[in-house]
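Inspection log for the structure reproduced underneath, given as structure tokens.
Note that one protein chain of the assembly has been removed; the remaining protein chains are unaltered in position.
Coming up: subunit A.
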Amino acid sequence: MAPSATKPNDDSQVNMPIETADVDQMVEDLFSIMLGIPALQSPPSADGPGEDALQATVRISGQWNAEVKVVASMTLIERIASTMFSIDLNELEEEEKVDALGEAVNVIGGNVKGVLNGDCNLSLPCVGKPFDNECPNRLIASYDCEREPLIIELSVWDGQQT
């Protein structure tokens, strides 16, 4: 299902309501508690996540309008899916990789919504090829997950603190 919030625009004046440390904690909790894969904050990988990378997004709409994006290399996605489904890497189906990355962004998106704490809705995850939403108000954090790159992007283009 496609995200339903309004699109970002260049007139956004909203302050970023979440700090990088908040995102770091969410990523660490997700990867260490649920997946057992260490996620260490790191500079962006020079090579990027690779051409076969996928991104998963969820939109937050309502009192806040925001988008949470997770971009991961295919190798990392396969590790996440293999862990979630408890099956060998070479037995993974495409659907399981999409489900795993979608659930990862769903968890982080829900955690972000919890921090924003307004009257908001969270969209269902949308998984596909990476693209740039060009929102000017973005927080970008990158991580090293056992030598595989993971990028989290939080874009906020409208909202107010409760």
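Operating definition for what follows: a residue touches a chain if its C-beta (ideal position, glycine included) is under 8 Å from a C-beta of that chain, and two chains touch if they have at least 3 such contacts; residues count from 1.
Note that contacts and distances are computed from a predicted model.
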item: Undisplayed chain, where the name is taken from the UniProt record, one of "Response regulatory domain-containing protein", "ABC-2 type transport system ATP-binding protein", "ATP-grasp-modified RiPP" or "ABC transporter permease"; value: "Response regulatory domain-containing protein"
item: Touching residue (missing chain; options A:Gly109, A:Pro130 or A:Pro149); value: A:Gly109
item: Selected residue (touches chain absent from view) among A:Val23, A:Leu54 or A:Ala100; value: A:Ala100
item: Residues of subunit A (touch criterion as defined above) contacting the omitted chain; value: 1, 29-30, 33-34, 81, 84-86, 96, 99-100, 102-103, 106-111, 113-119, 122-124
